[in-house]
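In this view, the complex is presented without one of its protein chains, the others remaining in place.
For chain A:
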Amino acid sequence: MIALVDCNSFYACCEQVFRPDLLGKPVVVLSNNDGCVIAANKEAKALTDIPMFEPVFKIKDQLLAHKVNFFSSNYTLYGEMSQRVMNILGTFSPNVEVYSIDEAFADLSGMKKASLNKYGHEIKDTIFKNTGLPVGVGIAPTKGLAKLANKMAKKIVENNHVFVIDSEEKRIEALRWCKIGDVWGIGRKHAERLKNIGVFNAFQFTETPLQWVRKEMTVVGERTWRELKGELCNEFVTQPPPKKGIGTAKSFGIKLPDLERIEEACAYYISEVSEVLRAQKSCATYLQVFVITNYHSNVDEQYSNSRTVTLEIPTNDTFKLISAARKALVEIYKPGYRYKKLGVNLTGIIPQDYVQGNLFHQPSKLNHPKLIETFDAINRKFGKATISSGLVGTRLHEWELIKKERSPRYTTQWGELLSINSK
């Protein structure tokens, strides 16, 4: 059997652990640049007129009217709390697949069916006690069904956040209960097409002939179909495959008109992504740079452009990548606009040991491995961007993201500990 454990309104709950005054109150978390709502707890969701992913400035009045508490995203905190949850889960199962920041599959094979419900509650209670984060647990023979069981665990109050699909009756009950659009792995488009042929719930989907599914929804659909029938198709993946693309795109705190500062931001973003590249021991073949003005503004002139360059030889050298990115940036930059966002993407990612030279360049001569190694070692020891390319400049604070409402990094910074005021 497989358990799917996921945290309820994870980001909002992370904030509430350290803010008991907000328990039972609506809390939302805003995106990186405070641009839009990316997470809401159940109290905030209950105020149905707050749409997710809507720009904040459009719904600010609604948020204020409902006294919704909002936070800038604090990924340092969320990431660390996530790690705690995953570690605790690791004490319950030898095989845990961390699926996302707030959800994981745990292998419970070999456990007696009769004790699974109790075990599910034990997992839930331990995670809550040790971290303060509420989770839901769904247990079933396949990942697809575990996802479904998890939904039932949460949505049906009597289940008290734990549900086990351990019999044919329960499986059918769960399938009939689940709307087709809510099935894991069935996207909106497929859901629409299925509804058109009279398939409205997961049970009806499993009654659909496999030939139709295979033809219309490819092998992914077939796997979903089989998993819902109880046939194990999605194996455990404990070692995630190396990323095929690494990118970052962030809005500036202010709109930037001048090339010089955009170049600095670009160099900074490149430093970030090339660090990830080296951490997974790979090199990139292509580099894309793009710029966008603020498309929500009706005063500013709008412009956006992107350029992809092929690197002479695949590399993970920050300096090589920065100089390539600068060339691309200069080509797409047009004066007279106020830029809001810049992004860089690295693709064509290959293991660093497979990099081949060509007639003119030898990979070993192109990179400065020792220098970069030292670079990474210093930053690991003393913190992010302690040392960086001179091209990053020193005006980070001028264009950096606004994180006005960010909570303290309670668990990683000595200077930002949870502070108890005793009046």
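As a convention for this text, contacts are C-beta pairs under 8 Å (C-beta built on N, C-alpha and C of every residue); 3 or more make two chains touch, one makes a residue touch a chain; residues count from 1.
Following the convention adopted for this analysis, contacts and distances are computed from a predicted model.
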item	value
Hidden subunit of the complex - UniProt protein name among "Assimilatory nitrite reductase small subunit,Ferredoxin", "Polyamine ABC transporter substrate-binding protein", "Peptidase S24" or "Tryptophan synthase beta chain"	"Peptidase S24"
Which of A:I88, A:I123 or A:V392 contacts the chain that the document leaves out	A:I88
Touch criterion as defined above, residue of A:P55, A:G132, A:G253 or A:G348 at the omitted chain	A:G132
Contact set of chain A toward the excluded chain (per top definition)	20-23, 84, 87-88, 126, 129-132, 410-411, 414, 417-423
